[in-house]
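A single protein chain has been omitted from the complex, and every remaining protein chain is retained in its original position.
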Amino acid sequence: MTGYIAKIKKISKQILDEGTVDMVIGFRKGTLALMNEPCFAKTSKAVDDFVWDGNCGINLANYLTSRKEKIGIIAKGCDSRNIITHIIENKIDRDQLFIIGVPCKGMLDRHLLSAKFPDEILNVSESEDAVIIKGADYEETLPRKEVLQENCSVCIHRNPVIYDELAADLVEEQADLDRFEAVRKIEALNAEDKWQYFEDLLATCIRCYACRNACPLCYCPTCFVDESKPQWVGKGQDTTDIRTFHFLRAFHDAGRCTDCGACVRACPMGIDVRMFTKKLEKDCFESFGWEAGLSLDARPPLDTFNPDDPNDFIL
Amino acid sequence: MKVIKIDKKEWTSGIEQVKNAYRVFGPIKEENKEFSAFKELGKGVTPDLSATDTRLSPKGIIFPQSEAMFEFTTDSTSDDCNLMNVPEKDYSPRAIVGIRPYDAAAFTLVKKNFDTPEYRDNYWVDAYDACTFIGLAVSSPSILDFSTSTKSGPFDETGLDVLLCDLDDHFLAKVISEKGETFLKAAGFTNIADEKDVQKIDILKKEAEDKIQSRVFFDKIQSYSILDIYEANFWEDISFACINCGTCTYVCPTCWCFDIQDEMQGKTGQRFKNWDSCMFPLFTLHTTGHNPRGTKLQRVRQRFMHKLKYFLDKYNDGIMCVGCGRCIRFCPVNIDIRRVCDTMNSFEPAK
Partner (left out) sequence: MEHMGIEPGRIQFSWVSSAESTKFVKVVNEVTESIKALGPLKHFVKAKAKVV
């Protein structure tokens, strides 16, 4: 995956020079380890700043919402699924986009790694199967699959599902995974323990809304938590209000979430907010056989009625 | 200048003793987490001085994220109907033990805003006045620490009453103010250090400052006209990645903006202030529906212009930043204030 960047740059420069697009959205190297910064290039010179490695976990589909230009965009599997969702929801036109597909082998879990190495990580380098972490007075090599974001380790759509050109050959998809193990663990708890689980999960939430704002699905002009007429939810640090924000946001993502993990990656407190959305992803999959963002032609399950829809919850 | 020597064997008992006279706040590890936060310390809990680099700055001890300002009732049978009453507040002496020097210096910047000849924010100023700041000098600054560029530093005394220096088996406590002296007395720390010890502080200070790798320069920003730099063409590039979350402003020790909210249950309610963020679209939304800062670029520009230009111009006393590095570390998309500051400083106005 580390070798993709030459091809990414080549394609980006070509589509800029030929005038196919006005800008290309990608990543540039961050100023600290495990971080890259989303950026745009409007000239082929600016493309030289682009990087591609395991620290490109932010979902770039988030930067497309309602843009008017012709845009080239670098898309991993999850990004491409959110691009499809964006197109279905009329947030961008397919004709505006030139999608540079990037077959992905998973992104590095910055929360996990910085917890594992309390002494500042100064440099991270990657090979196909290993990650080398360097600090001022240590160096450690870890198997790549052990330090992936959790959503990446249970991902079954690493290859982009929509693209105009690929940056590399498609990768083998992971199979025989238990994608919902974490959800089932919560499902097995009794009601009180479930409540406590989410209380503990959200205990350090500062309500900065990084999870919401990093999410390509959260593009409402005014989010329900920001509404004041009527005011749906209190704006302070009361735990009821914090929880209301999180679970209602998850509901709004039902049948749309691609489990890209941008929310968790963005959270400054490292809260695993996927534990809300993952349940809805599981329900949508089990009830409707639905996975979001796989096709431009299928309507999402909460958008359609089918006489076969499960209705055993109706008394 | 007086320096007290505190044997670490006496530290815990001294902190326990001082709790009789102060509410003591200090850094402790969050339950089941690898990071820490400043909290009020109950009996038997000592501050974890290995964990002073908290994710949230300690500003919340003086300026809580949500704070009740008034309570009210709309019950017409009550004598207090429609009156705004200030709820009972505890402004008894409090102390923050283990605050990093630049986090304490941040309060002096915030004070410029909350305590002016015209206006006094009673909630903030009363809490600030009640507080004694016991700083712990930073001996190993992080790679993101650029505090020496901001008039502060790892041993900065500006916002402190006492500066503690860790010397393995003992602390040297430099007494900076009367408040600090009172605190040390209340803790029973009275053993005056000898001259040789005192000199160590300066050596340690120099060592710590030399370890700092990050620098920013803002020497030229004041010379540019506001309008030129406001219209500069680099803002699109700087702001592109921003997702407009509130992380940078919430973790920042110098960000002071707040929003006022009323909440009612039945006929009683309270009015409280919540931290707000200039990153949020709601921040400047008018009741007419017009939003003078309707785009991301405008909001990002505002944050950096306020910290690095307007504040500098208004007070002629440095930038509104102490260089703690939190916003760099926790920004989800790696927008780096050092890079922005350098971009602004090396700006070339169009002729």
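Observations
So that you can tell them apart, the chains are marked A and B in the order they are listed, and the count of residues begins at 1 in each.
Following the convention adopted for this analysis, a contact is a pair of C-beta atoms (placed from the backbone, for glycine too) under 8 Å apart; a residue touches a chain by one contact, two chains touch by 3 or more.
Remember, predicted model here, so these are calculated numbers, not experimental data.
Summary of contacts with the chain left out: across B:P47, B:P64 or B:P154, the touching residue is B:P64.
Annotation: of A:G77, A:G236 or A:P301, A:G236 touches the absent chain (contact as defined above). When you scan A:D17, A:E187 or A:E286 for touch with the missing chain, the hit is A:E187. In the full complex, chain B makes contact with the omitted chain through residues 64, 66-68, 263, 265, 268, 270, 272.
For chain A, the residues touching the absent chain in the complete assembly are 186-187, 191-198, 234, 236-241, 243-244, 247, 276, 279, 313-315.
Assume only the chains that are shown with their structure count from here on.
Our note on geometry: chain A versus chain B, Cα centroid distance of 32 Å, whole angstroms. Note for the complex: chain A touches chain B at residues 30-32, 35-40, 58, 62-63, 115, 118, 120, 122, 200, 203-204, 206-210, 212-214, 222, 226, 234-238, 265-270.
Of all residues in chain B, only 30-35, 37, 55-56, 65-66, 142-144, 237, 240-241, 243-247, 250-251, 259, 261, 263, 272, 274, 277, 280-282, 328-330, 332-336, 338-339 touch chain A in the complex they form.
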